[in-house]
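Attaching a single structure in structure tokens format; questions to follow.
Removed from the display is one protein chain of the complex; every other protein chain stays in position.
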Amino acid sequence: MMLSLLPQLLVSGISSGMLYALIALSMTVVYRATTVVNFGHGDMVAAGAYAVFVFGLGFGFPFLVAMALAIAVLFLAGFATQRFLMQPIVAGPHLSLAMMALAVGYTIRGALRLEWGTETLNPSRPYPQDIYMFGNVVITTDDVVICGFVLLLLAALFLLLQVTPLGKVIQATFQSQRGAALVGINVPMFHALMWGGGAALGAIGGVMLSMITPLTPDLGQWTLVQGFAAMTLGGFGSLGGAVAGGILLGITEKLLGFYANTVFIEITGYLVPILVLLLRPQGLFGRRAIVRV
Amino acid sequence: MRITQAIIAVVAMAGLATAARADSTQGITASTIMIGNMGPFSGPQSTFTPLNYGPEAYFRYINEQGGVNGHKFVTVFADDSCNEAKGIAAAKKLIYEDKVFMIMANPCSGVAMAIKPMLVQEGVPWIGASANPKISRPASPGIFHSTYTGIESGRAMASFAMGKPGTTKIALAMHSDDWAHGYCDNATDYIKSHNGEIVATTALEHGATDGTAQALQIKASGAQAVMACLYQPELIVLLRELQKYQVDVIVLGALGADFDQVIQAFPNHDYLKQRFFQPYQFKAKIGTGPLKKFHDIFVKYLTKDELPKVGEPTNFYYFGVPAAIVTVEAFRRAGPNPTRESWEKAMESLKDFDTGVLADSETFGPDKHVGVEKMYAVGLSAQGQETVYKAWGDALPDTE
Partner (left out) sequence: MSRVTRRLFWLIPLVLVPVPLLLNPYQQYVVNTALLYVPVGIGFNLVVGNLGLLAFSNVAYFGLGAYTSGVLMAHLGLPWWLTVIPAGMVGGVAGSIASIPALRGVRLFYLAIMTLAFGELMRWTYIRWEVLTGGSMGMAVPTASLFGWSLDTDRRRFYAFLAIVVLIVATTDRLLRSRFGRAFLAIKDNEIAAAAMGIPTDRYIVLAFAWGGAVVGLGGAMFAISVGHLSPISFDLTELIRQFAIIMVGGLGSLTGGIIGAVIITAAPQVFTSFPGFDELVFGLLIVLVILFLPRGLASLLARAHPAFADRYYRD
């Protein structure tokens, strides 16, 4: 009985891991571009899910239109956050940058709470939820949709970065900001665009999350922690690493929870970064995270 | 807008401060009674604040009838975020600055336990909705529970599940917080004292988006029933996982979730029929029969911000109301010049008092400060109809 459930745990781990990967990916985009970790990202994720809910139920748009609008709104929000709040203090201490991101997130959460704090919302799926059996492994439409969506996004990101001229610009700026500025790339504008992109990706993550769990202003918090852990595991700043890290984390969480004790699920996301940074600071695929003095 | 409300409240309070005091009891003047209404208006527990708005609606309704013996109720809200340090500050503000007669609602057990010594010392009454039974047991002067605590609810969860013939193997799924312990610990006591067995204990934390490991552990344990001491989002997460893996158990939720909203989260109810139940506090289905009156009170007297943005007033609005009903009744009995002593005496004189809301009638006494005991259970019948049960298989007839 115990071992026969292993394939199921792996499949479910991958499904959860894909979500963590999506959140980690959206944070990695911002981190690679600006070397700032967005500690308020979880709230942008929640804001994205709420935006879909408002456009969908409030204004009556069909799901895909609502989602496109939500992504656009979050892109603008991310863009504006960088342009008007982060850019002015970019020369300041790192702590100010971290705190600004955290405070923006806290403000968003406060606004969501003021409006919807007294209730839990249940957005309806735009697709019917079915259950498929493969031997004794159960897969739901949710699993398929989430995994499919994340893989699709990954492929799109890969193409954008590797094939298009815009991707070359992004890669060049990832490599050297000063160099990019010298060849005439508008680096502050680039930063703002990447923040917008990160927030838009986060919004997609939020929508996926609201398919599997009810909507509350704290929707993004749990996944944010897992996102950090996935980023660290995969090596900070590595896009592929973020995805691999997310999936590994999802699987670890399930195995540890089932075979050891469910009380460990909560702290998997905290134990993993500590162990990784102590044992292999560069993560699985990233660059070295430590400074030698 | 809440800002306008707040300004009105401040102006009203300033006016009150200048009004002459009728007698020595704090918070009672010739024409008003000050009520401190404390709850988690910010922070992750803010989904419990309908417990604060329920009684507020009833006071506004009573005020419009002219109040009680010429006294009208004036409410001061205070935000505790379910955080002890903040809750103590909020309670001290209500007691020493706003000088309220009593503190009400207060859904957070941790905060209630932290402020209890101060309330007893200062002689400020408390009627709360928090689940921790230790607050009102043993009875402390002025501290009352007009609704069910973890003991009644935990027992109701366990006894209903074990009422299904042959059910003895039970699993727990719970948060690691004081609220969940309030339910699950008492359910466990009942199960163990009735020859039941806890076959698995699983933790599902607040904010978790997945319950695969928990659902599979429950499945592997061979449990026949699950005591799910979980808030609403996580209860839905767990139910979805149990459904996904077709785990054949009955699931008893706690009072942290709204039955209707949980059901709404499932487009297809088949799995939930005769499987998912919650202890039920009320004498009829929400918004129907005797409860219709309260539905109308909520809709009429609460503002847009205080009501749900989507749908009708939920379970928690009704569950909050009895605190205000018994308070008003005790003031009615205490006569035109109420004092703290006469109010408390009147509270303890309530016997078989029907609130019109709760399944049980309220009976208090000098040593009995929890008014109600008997609970029902709510679930979906085999036909998928929301049904209130007195016990397993014993449905309460509809009142509509």
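Labels A and B are assigned to the chains in the order they are written; within every chain, residues are numbered from 1.
Just so it is clear, contacts are C-beta pairs under 8 Å (C-beta built on N, C-alpha and C of every residue); 3 or more make two chains touch, one makes a residue touch a chain.
None of the values given here were measured: they were computed from a predicted structure.
Participant: Out of all the chains shown, which come into contact with the hidden one?
Facilitator: Counting the whole assembly, the omitted chain is in touch with A, B.
Participant: With respect to the chain omitted from the figure, which of A:Y106, A:F174 or A:Y259 is a touching residue?
Facilitator: From the options A:Y106, A:F174 or A:Y259, the contact with the absent chain belongs to A:Y106.
Participant: I'm checking contacts with the chain that's been left out. Which of A:D142, A:E253 or A:E266 qualifies?
Facilitator: Result: among the candidates, A:E266 touches the missing chain.
Participant: Of A:L6, A:L114, A:L255 or A:L284, which one is in contact with the hidden chain?
Facilitator: Reading the full complex, the residue touching the unseen chain is A:L114.
Participant: Hey, which chain A residues sit against the chain that's not shown?
Facilitator: Residues of chain A in touch with the missing chain: 31, 37, 85, 88-89, 92-96, 98-100, 102-111, 113-114, 117, 221, 225, 228, 232, 236, 263, 266-267, 269-271, 273-274, 277-278, 281, 289-293.
Participant: Against the chain that's been left off, what residues of chain B make contact? List them.
Facilitator: Output for chain B: 2-3, 6, 9-10, 39, 41-43, 46, 49, 52, 76-79, 81-86, 88-90, 92-93, 95-97, 110, 113-114, 117, 132, 176-178, 180-181.
Keep in mind that, in the parts below, only the chains that are shown with their structure count from here on.
Participant: Nearest whole angstrom, what separates the Cα centre of chain A from the Cα centre of chain B?
Facilitator: 36
Participant: Looking at the complex, which residues from chain A come into contact with chain B?
Facilitator: For chain A paired with chain B, touching residues are 1-2, 5, 8-9, 12-13, 16, 19, 57, 110, 113-122, 124-125, 128-129, 131, 138, 140, 209, 212-214, 216-218, 221-223, 253-254, 257-258, 261-263, 265-266.
Participant: Could you please specify the touching residues of chain B with respect to chain A in the complex?
Facilitator: Result: residues 2, 41-44, 46-47, 49-50, 53, 176, 202-205, 207-210, 212-214, 216-217, 220, 232-233, 236-237, 240, 244-246, 258, 261, 264-265, 267-268, 306, 308-310, 314 of chain B touch chain A.
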